[in-house]
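Only one protein chain is missing; all other protein chains are in place.
Letters A and B mark the chains as written, and numbering starts fresh at 1 in each.
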Amino acid sequence: MTDQAYNFAYLDEQTKGMIRRAILKGLAVPGYQVPFASREMPMPYGWGTGGVQVTAACLTPEDTLKVIDQGADDTTNAVSIRKFFQRTAGVAVTEATTEASIIQTRHRIPETTLSAGQILVYQVPIPEPLRFLEPRETETRKMHELEEYGLMQVKLYEDIARHGQIATAYAYPVRVEGRYVMDPSPIPKFDNPKLSGSAAIQLFGAGREQRIYALPPYSDVVSLDFDDHPFTASKAAHDCALCGASDSYLDEVITDDAGGRMFVCSDTDFCGGRRAGGHLGALGVAGAL
Amino acid sequence: MNPAALEGGFTNAAVQSAQAFRAALEAMARPGTLQPITGAAPPAPMSPAAGALLLTLCDSTTPVHLAGAHDCAALRDWVTFHCGAPLVGARDASFALGTWEAPQPVDRFAIGLPDYPDRAATLIVETTALGQTGARLRGPGIQTTAALSLPESAAFQANHALFPLGFDCFFACEGQIAALPRSTIVEAA
Partner (left out) sequence: MYVAVKGGERAIENAHAWLAEERRGDPGIAEMSIAQIRAQLALAVNRVMAEGSLYDPDLAALAIKQARGDLIEAVFLIRAYRTTLPRLGSSCPIETAQMAVIRRISATYKDLPGGQVLGPTFDYTHRLLDFKLAAEGEMPPPPAPTAPASCEDVPHVTAMLNRDGMIQTELRGTATPPDLTRTPMELPANRALRLQAITRGDEGFILSMAYSTQRGYGRTHAFVGELRIGTVAVAMEIAELGFAVDIGAIEVTECETVNQFTGSKTEPPQFTRGYGLVFGQTERKAIAMSLVDRALRWRELGEDFVGAPAQDEEFVLMHADNVQATGFLEHIKLPHYVDFQAELELVRRLRAEALATQEAAE
């Protein structure tokens, strides 16, 4: 049931047009952050206003939308954003990754390989990968222009000097098509390899920072590293306690106050699908979702 | 203003522009693919596909350049009425519309600034035939290679050489579009 008080997908047509133009330029220059006149949305900055605006600009009535936060469909903010689009765009929603035509995400890339025809929309807090090294936008813009990414290499190298390895566990910077260094949003570095060569269109929206950027399908995305310290996509060294998966990103759940803990898939749809398919972990229950 | 200028717009702008944008998005994301796009019925010589792109992407903030035969009273009125876009010369255009021959030389169009490469023009090129044959395309959005019936190769190679600067193109033919962003590497067939 669409709320008639608002335009389809909430935003007015001129705003959607402005966002759509930014998305197209983002696709034409992969990894480059396109400034856009982000609007104040009816949810706070930091709750996914950039992702919501990108999704609103892309949605058609024929779409099936999936919204995840931390990999899960049932986290409160995912529920809230899904409901927003049900109300303002009347679109079908799903929790199944394979059934979704648009997936809005915060902090994860689904485990299930995405396919052509799907769009993955990331919510981005700080789109500038160089921001924590150089707080000034006027400076970082120049660095991108001149491909001056030495500062980032120095930072990663300092990590190695201090810790013996690159001590960045999420929002791990990548280089797109050999040109722009890009922030992949705060996904765990475990997800970084999924950025590259994906059949899906990947769009990134940062509302408060007023930036949109994009990865066309099959883009070449390389996690920054050194020859003698190659990038590794790490995760907790456990299997999912519910579905037994050994290759999915895991949440650590504390089960008591005596050090008890278990590890379960962060991607709830992936985990449920495996259990429905008969895969069982140490603590799993057949068929339970 | 010719009363015909009032016709041929979207009848349900919110939904039709969303559907048209998805066609444009898929086209730009996957250079060399052909995408159906509908909803517009502009006066000749503009194709329905080009009309849908303009209705979706242009408004009072996007200067439009009409080139050659497209710079006619019927289309000027139509673009003004439906998009509200100011009509300008090639250098000031965010969007340009015409056949490939009309807007030459294309180096008049904005290619963006080194610090703002997004501030580049989008060319909507009308063609009489659009097919997945001809020039070989490689680059972002293309798994291995693609092919597209481009009007020429040299201009697009020169444009790609400017990357990350450069203009971006849509090709429109009847009810279909294809796109060629500046990121695409073009090899003559």
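Points to keep in mind about this one:
One rule holds in what follows: contacts are C-beta pairs under 8 Å (C-beta built on N, C-alpha and C of every residue); 3 or more make two chains touch, one makes a residue touch a chain.
Remember, it's a predicted structure, so these values are computed and weren't measured experimentally.
Note that the undisplayed chain, when the full complex is considered, contacts A. In the complete complex, the residue from A:P35, A:G90 or A:P193 that touches the missing chain is A:P35.
The missing chain, though absent from the display, is touched by one residue of A:S115, A:Q153 or A:T255; that residue is A:T255. Listed for subunit A, the residues touching the missing chain in the whole complex are 6, 12, 35-42, 44-47, 49, 69-72, 74-80, 83, 106-108, 125, 136-138, 163-165, 167, 169-171, 186-190, 208, 210, 234-236, 241-242, 249-253, 255, 262, 264, 266, 268, 283, 285, 288.
The rule is simple: only the chains that are shown with their structure count from here on.
Chain centres here are Cα averages; for subunit A and subunit B they lie 30 Å apart.
Note for the complex: subunit B touches subunit A at residues 13-15, 17-19, 21-22, 24-26, 28-30, 56-62, 94, 114-118, 120, 122, 139-143, 163-164, 168, 181-183. By the touch criterion stated above, subunit A contacts subunit B in their complex at residues 7-9, 13-14, 16-18, 20-30, 32, 34-35, 57-62, 116, 119, 141-142, 144-145, 177, 179-180, 199, 201, 214-220.
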